[in-house]
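Shown next, in structure tokens, is the structure this report addresses.
The other protein chains are all here in position, but one chain of the complex has been omitted.
Take a look at chain A:
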Amino acid sequence: MTGRALYLDGVSVVFDGFRALNNLSLIVEPGELRAVIGPNGAGKTTMMDVITGKTRPTAGTVRFGDTDLTRLDEPSIATLGIGRKFQKPTVFDQLTVFENLELALKAPRGPIACVKWHLSGEARDRIAQVTEEVGLLARAHDPAGILSHGQRQWLEIGMLLAQDPELLLVDEPVAGMTDAETEHTAAMLVGIAGTRSVVVVEHDLEFVRALGRRVTVLHEGSVLSEGSIDHVQNDPRVIEVYLGR
């Protein structure tokens, strides 16, 4: 797999006169793991909204490989190979953990294909494997609605894994996790990167440090600084707006 790069160039998003993204440019190379940090309201989630088709940019270019993402709707972008984990974990409460993962599992998405879908042994094994990876094996047949916040967080990560996307957008995965879980998540994301590209938004700097990769700092909708965690932590502009507070 040669993989596709993600390009954002001069992207702006204006909500009622407020610039949530302001001339944002960012390139994520195939296989790269990129951490994005920034204070509340910096535009991190909005950036993901733009990439996944939820929000149309007011200006700028968003491309995945050769594909212009601004022309596509959410399902088309998702089937293109871009998966997303939401900041506020969103799973299907009435369905079981297993069923949530089954829906996420990479497979044809049309109505007829879903009617005809037969859970093969291979698919079942894959779901079981993901269920174990996210530590929900004992809860596999419980409705997602009765899971704790942390477990929902894990389920969403599991859904992202089951989807097997080429680019993973992960919004605040470790919020509410224990230290051990945080470490596990970091190791998992590092393991995924290489064959997949990963963009992870996080406030937890320990976590970002554990990832040990390039960091982009967003502020007021544009890139304030970019580089290693040590580089950005010592950047005076970053210290001023974010770390120094």
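Here is the rule we go by: a residue touches a chain if its C-beta (ideal position, glycine included) is under 8 Å from a C-beta of that chain, and two chains touch if they have at least 3 such contacts; residues count from 1.
In the analysis below, contacts and distances are computed from a predicted model.
From the set "Na(+)-translocating NADH-quinone reductase subunit A", "Urea ABC transporter permease subunit UrtC", "NADP oxidoreductase" or "Pimeloyl-CoA dehydrogenase small subunit", the protein name that UniProt assigns to the chain left out of the figure is "Urea ABC transporter permease subunit UrtC". Screening A:D73, A:D179 or A:E206 against the full complex identifies A:D73 as the residue touching the chain left out. Summary of contacts with the chain left out: across A:T52, A:Q153 or A:S197, the touching residue is A:T52. Residue A:Q163 is the one among A:Q163, A:S197 or A:T216 that touches the chain missing from this view. Across the entire complex, the residue among A:D9, A:D68 or A:D125 in touch with the chain not shown is A:D125. Seen from chain A, the chain kept out of the figure touches residues 52, 54, 73-76, 78-79, 83-84, 86, 90-96, 98-99, 102-104, 109-112, 114-117, 119, 124-125, 127-129, 131-132, 137, 140-141, 159, 163.
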